[in-house]
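Every protein chain of the complex appears in place save one, which is left out.
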Amino acid sequence: MISYRKELWFNTSQRRELINITPQIQQEIQNSGIKEGLVLVNAMHITASVFINDDESGLHQDFEKWLEHLAPEKPYNQYKHNTYEDNADAHLKRSIMGREVVVAITQGQLDFGPWEQIFYGEFDGKRKKRVLVKIIGE
Amino acid sequence: MISYRKELWFNTSQRRELINITPQIQQEIQNSGIKEGLVLVNAMHITASVFINDDESGLHQDFEKWLEHLAPEKPYNQYKHNTYEDNADAHLKRSIMGREVVVAITQGQLDFGPWEQIFYGEFDGKRKKRVLVKIIGE
Partner (left out) sequence: MISYRKELWFNTSQRRELINITPQIQQEIQNSGIKEGLVLVNAMHITASVFINDDESGLHQDFEKWLEHLAPEKPYNQYKHNTYEDNADAHLKRSIMGREVVVAITQGQLDFGPWEQIFYGEFDGKRKKRVLVKIIGE
C-alpha cells in the first residue's frame, strides 16, 4: 500500500465562493503514482466544504440562494456562536454541503460519472484556508 | 491490497424512489473476496444519493415530504438551473442526503449496526443511472 498527502491552499475574494478543484485532484493522483485506490478530499476548516456536483453557474446561484434560506448569514445576533465571530451560518452551511468526499481511483483516474466535479465550497472566505488530499492504494 | 470495482444500474419508474441495495452490496463484497477493508458506494450521477438509514415505509414517506419541503420540485422557474432541465430540486435533495457512504468490511461482511441499510436515493429518475461500488482491502 502506498499513501500520498498534499495540501491545497485557497484565498477567496468573496465570503462565499465555489471553486472547481477537479483538475488539481486529478493532478495529485498522477503525482501519487497510485492506480487503484481511494482519494479522500476534505476541507481542513470547519466553515468550508468539499462536495461533488455539477459545474453549472445557474445551479451555483441556486445553491447560494438555498443555503442562505436554510442558514441565513444575517442578522448575526440570531446565533450564539457570533460573539467574537460572525460566521455561525458558515458552520451550518458546511454541515449541509459536507466536509469531505471519498472518490474511487481506477486505472489512475478519478472514477466518475458523466457530470461529477469536485468543488471547494467556501462559506467564510477572504483568508487563507486549506484542503487536504490523502490518497491510499497501489 | 486488493481492489474491486462494480457498477450497478437502476432505472426507476418514478421521478423519486428509494431502493434498498444492501443485498447487492453484500454480494459484491463476497465477489471481491475481500475480508477486511472498506467499501465505497456512491451515486455516479449528481441528482441521486447513496445513504444509510432504516427500511421502514413510514419513514420513507417522511423523507419524501421533508425533502419536498426543504427543496421543492415546483414551481420549476424558482431555480436558475431549470432552463433546459427541470431537476434543480434533485441536485439540492441529493446534497442533503449525500452522494456516498463508506462502510467497514469485517470478516467478509458489511460491519453494520442493527438497523443499518444502504439505499439508492433517486431524485430525477425514469432513466438509466449508475452506482459505483469500489472495495479495497485484503
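As written, the chain order gives the labels A and B, with residue 1 at the start of each chain.
Everything below uses one rule, namely that a residue touches a chain if its C-beta (ideal position, glycine included) is under 8 Å from a C-beta of that chain, and two chains touch if they have at least 3 such contacts.
The structure displayed is predicted, hence computed values, not measured ones.
Visitor: For the full complex, which residue in A:I52, A:L67, A:V102 or A:I118 touches the chain that was left out?
Guide: Touches the omitted chain: A:V102.
Visitor: In the full complex, which of A:A71, A:A104 or A:I118 touches the chain missing from this view?
Guide: That would be A:A71, which touches the missing chain.
Visitor: Among A:R15, A:K35 or A:R130, which residue is in touch with the absent chain?
Guide: Touching the chain that is not displayed is residue A:R130.
Visitor: Among B:L18, B:A43, B:M97 or B:V133, which residue is in touch with the absent chain?
Guide: B:M97
Visitor: Looking at the whole complex, which of A:N11, A:Q27, A:T83 or A:Q109 touches the chain that is not displayed?
Guide: A:T83
Visitor: Using the document's contact rule, name the residues of subunit A that touch the chain not shown here.
Guide: 1, 3, 5, 38, 40, 42-46, 70-71, 79-83, 88, 91-92, 94-96, 98-100, 102, 130, 132, 134, 136
Visitor: Touching residues of subunit B against the unshown chain: what are they?
Guide: Counting only subunit B, the missing chain is touched by 1, 36-38, 51-54, 56-59, 61-63, 66, 70, 96-98, 101-104, 106, 111-116, 136-138.
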